[in-house]
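Dropping a structure here in C-alpha cells format, bear with me for questions.
All protein chains but one are shown at their positions in the complex.
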Amino acid sequence: MELTVYLAGQIHDDWRKKLKDKASQKNLPITFVGPMENHDRSDNIGEEILGKQPNAIIKDDVASQFNNLRTRVLMQKADVVIALFGESYKQWNSALDAGNAISLNKPLILVRPEELHHPLKEISERAQVTVTDVDQALEALAYIFATE
Amino acid sequence: MELTVYLAGQIHDDWRKKLKDKASQKNLPITFVGPMENHDRSDNIGEEILGKQPNAIIKDDVASQFNNLRTRVLMQKADVVIALFGESYKQWNSALDAGNAISLNKPLILVRPEELHHPLKEISERAQVTVTDVDQALEALAYIFATE
Amino acid sequence: MELTVYLAGQIHDDWRKKLKDKASQKNLPITFVGPMENHDRSDNIGEEILGKQPNAIIKDDVASQFNNLRTRVLMQKADVVIALFGESYKQWNSALDAGNAISLNKPLILVRPEELHHPLKEISERAQVTVTDVDQALEALAYIFATE
Amino acid sequence: MELTVYLAGQIHDDWRKKLKDKASQKNLPITFVGPMENHDRSDNIGEEILGKQPNAIIKDDVASQFNNLRTRVLMQKADVVIALFGESYKQWNSALDAGNAISLNKPLILVRPEELHHPLKEISERAQVTVTDVDQALEALAYIFATE
Amino acid sequence: MELTVYLAGQIHDDWRKKLKDKASQKNLPITFVGPMENHDRSDNIGEEILGKQPNAIIKDDVASQFNNLRTRVLMQKADVVIALFGESYKQWNSALDAGNAISLNKPLILVRPEELHHPLKEISERAQVTVTDVDQALEALAYIFATE
Amino acid sequence: MELTVYLAGQIHDDWRKKLKDKASQKNLPITFVGPMENHDRSDNIGEEILGKQPNAIIKDDVASQFNNLRTRVLMQKADVVIALFGESYKQWNSALDAGNAISLNKPLILVRPEELHHPLKEISERAQVTVTDVDQALEALAYIFATE
Amino acid sequence: MELTVYLAGQIHDDWRKKLKDKASQKNLPITFVGPMENHDRSDNIGEEILGKQPNAIIKDDVASQFNNLRTRVLMQKADVVIALFGESYKQWNSALDAGNAISLNKPLILVRPEELHHPLKEISERAQVTVTDVDQALEALAYIFATE
Partner (left out) sequence: MELTVYLAGQIHDDWRKKLKDKASQKNLPITFVGPMENHDRSDNIGEEILGKQPNAIIKDDVASQFNNLRTRVLMQKADVVIALFGESYKQWNSALDAGNAISLNKPLILVRPEELHHPLKEISERAQVTVTDVDQALEALAYIFATE
C-alpha cells in the first residue's frame, strides 16, 4: 500500500521539504507531488518553453497553462491533497486546488493557523480534516498506515 | 431550453440583483441561484437553526455547514457557474467554488478587474471565459441562446 | 427551482407526515419521497406480489428486493437525503441509506438526539449538516431557498 | 493479479488478524486494510494529533475526522469490502461503510450470524454475497483466484 | 414524481401493450419506452433509411445501428429497466440490455417463468427484483409510488 | 418524452434550418441546439463582448472562449449529437465535437457524403449511425419515437 | 504496458487455455481472467461455501452470488473483454457480460461463427471488433502492442 499526496499552497518557503524529510524519517511509503516550487521558474515557464512573449499579460497566460498542466496531471495521481494556508499572499490557487480536490472526491487535509479560522470556515467544513501545522498533517497521513 | 446559473463571489453589494434585473430585461430564460446574500444571516445561520453555540469558533463551524448545504445543492443544479472577484476580501470561498465548478465539469465564467490578472491567472486559465465586468458575463450567457 | 428530498429512517411514527405538513405551510417547493411507511406492508410486500413464500427467511429476502427497488429509484431522484436516528430500533437501513447518499454525492442532513452523538460521530462527520430535530432539518431545507 | 480488501466492522476482537493469518496460509495475494483496531487510539486520535479538546463532544468530532480520513483513503483503494455484523454494539459505522461500498460500486461481502437475518435483510440484498462467518468470506475471496 | 421505464425483451407478442394498458388503469405516472415492436420494420430499418444494401449481412449491420441508436437514447432516459425472458428465441438482446442497465446503475426488474430459473440465475442475482409475470412487474412499479 | 439534439458541423449554409423545418413538419418533440451560425458574429464574439483586441491572434483566442462556452453548455444538454461533414473546410471543430460526444456517452449520428468514407472511417466506426444526408439523420431521430 | 483481459463465454471446452497458450508463445504481456471454468464447481460453489441448501433453487441462488462476485471483481480489473458465442447453450451470461463491458466503457471483442451473425447483430454493433475465431481475437490483442 503506497499513497501519493499532492501538496497545495504557497511556494515561498521550504515547508514541503520539511514535510518530506519527516516522512522519510518515519519511513512512510508516500510519494509527495506538488507545484513547481521555484517561484521564478513558475512565473517564467511559459517564456522558457515558448520563447519571449509580447507582454506581461500574455507571459502570465502561457505560464499558467504549463503550471496547470502540471497540477492537473499530479492531482489526478493523488490519493490525498494537503492545502496549506498562511497569513501572507492571496492564495487563490490553494483554494482552487482545494475545490478541485473536493469535487474529484480526494480527501483534503487543510493546514492553517487558528487566526484564519473564520475566512476558511467553509473550506474547513468540506475538508476531511483541519489541522494547524504541517507536522499534524503528517501525523494524519501516518495514521492511515498505523496498525496499532 | 432553460439554464440555471450559480453566482459565486462576495455578498457585500448587490451585483447579483443588477445581473438578474438585466437578464430579466433581456428575457433570458435563466434561473440564477447563489449563496445567502444577507451577510449577517449567513454568519448566524448556525445559531439561528441550532441555537446559541458555546463560542465564536463553533458558531462559525455550524454556520458553514448550512452555507455549504445550500451551495452544494444549488451548484449541483447549475449549468454554468459565474465567479466574481474584486479588490476586497479574501474571497477564498469564490476560489473554492471555482475549483468545485471546474471539477464538476460545469463551465466557469470568471469576472475580475484587469488589475487582478496576475494572481488569478491559473483560475482564469481553467475558466471557460474570463471577463472584466458583470455585464460582459451576461452577454456571454445571452450568446448561448442567440440565434443570429 | 424545485427539490426532491429522500427521508430515510424509522417508519414507526409519523415524523415524515409532520415534516411534510410543515413544509406545505411554508410553501416550500419540495417533493418528499421515502420508504414505504406502512410497516406491515413493507414486511409483506414480497408475498403480496410473488405469493406465499416457503418460510420467513425467504419472505424477508423477497420483501427486501421490492423495498430496495423503491429506495434506489427514489434516492436517485433526490437532491438531498435526510436520515433520522432515534433511541429505538437497530436502524441499520438508515445508516446504509446515509452511506449510499454520501457516495452518490447527495448532501446528507443527519437528525439525531444529542445522546446519540458518540455512536453517530463518523456519520455526522460525513453528513453535510447535523441537527437534533426534524424542525431544524426543515429550516435547513428552507435556507436553501431563502433570498434574504 | 492482486486484490485489496477493506475490512469493515467492530474493532473489539481480533477477527481481522485471524482472517489475515488464514489468507497468508492460503498464499492469497490480498492486502487487507481497515479501520484503526486499537479502540482507545481510535477514540483519542483527535486529541493525539490536535491536543486537548474543550470537551468530550469536540474530542469525538475531531477523532471522527481522522478516522474518516483513514476509511475514505483505504476504501478508495479496495477492490472488495467485507462488512462484519454481530450481536453487540450499534455498528452504524459498519452499515455506513456498507452503503459507501455499494454506491462506490465495490462488491460487498456481508458476514453476519443467521439470527441477524431480519434486521440486515436490505443490506444483505444489496451485498454481493452474504455469509455467516469469516472463514466463508475468505473462501469467497479465494474463489476469485481459483483456477479449477 | 414521474418515472420512465424501458421495456426490454422479445417483440413477438403484445406484452408491452398489456402492461401499458394496466398502468393506465392504475393511473401510474409512468412513461414506457422500448425497442421498435414492429419486427419487420426493426429488421428493415437500415434499408428503409439508407436504401437497398448489397446483401443480408450488411442489411443487418445497418439495421442494428438504428436499433441501437433507439435503445441507447431511450435507456439513458429510463429510471428503471424491465427485461422479459420467455421460452422462445435466443433473447441475447434482452440479456445485453440487462447488462447495460446494471452497469448504468439503473434498477433492473427481471420477468421470467420459473422454468428458466437455472439459466437466468446470474442475471436474476444482479437484477433488483425477479418476478414471474408482467403483472407482478407492474405491481413492483406501483409500489414505488404507494403511500400506504 | 422530448429530446435535445446538438447539430455540429459547418455554419456556411442553412442545413440546420432545413432540418428543423422538416422536424417541425413531422411534429417531432425535439429541441435543436448548436453553434452560432452567423459566421461573422462567431469570429467577432470575443471583441463584441470584451472590446477591441490587440491583434488577430488574441481576437481569435477570446472568440473561441465564448464559442466553446456555448458548445459545452448546449452539448451537455443534448441526448444525441449530429455531426455533418462535407467536402469543404477543415472541419476540425466537427471532429472535436464528435470526440466530445463519444466520450460523454452521447450517441453520435455522422452525416457525410460517400466520397468521404475513407478519411472518416474511424469517426464512423465510433458513431452510432452513419448516413449520407440530413434527411436520413432526421429519419433516424424519428425512428426513436416511432411506435409502429 | 500490461493489459488484463476478461474472457466471457461458455465454460464447456478449453478455448481459454488455448488462447492463453498462444498468447504465451507470442510473449504478450497480458493477464487473462474469467469465470470459474470447472462447471461443477461453478454450480456447487454456494453449497461448497455455505453448506447444504434446502433445494435446487436456493442452491442456484447462492452459487450465482459467488460467481457474480468473481465476475464483478475481475471485470473491473479488465482493460478489454472478449465474449465468445457458439451454437450451443443459452449463453445469456455471455450477453450479460457483454452489456456490462459496454456500459463500463471497456472495449469488447465479440467472437462468433458467421452463422450467428443475425441474432448477434446488435451485440456486434456495440462491440469494438467482431471476429469469427479465438485466434483472430488474439491477433487483435497483439495489434494493440505492435510497433510496426
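Chains: A, B, C, D, E, F and G, in written order; residue numbering restarts at 1 for each.
The definition used in the following text is that contacts are C-beta pairs under 8 Å (C-beta built on N, C-alpha and C of every residue); 3 or more make two chains touch, one makes a residue touch a chain.
Since the model is a prediction, treat every value here as computed from it, not as a measurement.
Colleague: Consider the whole complex, including the chain that is not shown, and state which of A:I58, A:L74 or A:A142 touches that chain.
Modeller: Of these options, the touching residue for the absent chain is A:L74.
Colleague: Over the whole complex, note the residues of subunit G touching the chain we left out.
Modeller: 1, 3, 79-80, 105, 107, 109, 128-132, 136, 139-140, 143-144, 146-148
Colleague: Name, in rising order, the residues on subunit A that touch the hidden chain in the full complex.
Modeller: Counting over the whole complex, subunit A touches the hidden chain at residues 4, 31, 33, 36-38, 41, 45, 48-50, 65-66, 68-70, 72-74, 76-77.
Colleague: Would you write out the residues of subunit F that touch the absent chain, in ascending order?
Modeller: Given the touch definition above, subunit F has residues 56-57, 60-61, 63-65, 67-68, 71, 85, 90-104, 117-126 touching the missing chain.
Keep in mind that, in the parts below, only the chains that are shown with their structure count from here on.
Colleague: Please tell me the distance, in whole Å, between the geometric centres of subunit B and subunit C computed from their C-alpha atoms.
Modeller: Here the centre of subunit C sits 30 Å away from the centre of subunit B.
Colleague: Residues of subunit C touching 2+ other chains?
Modeller: Residues 65, 68, 105 of subunit C touch two or more partner chains.
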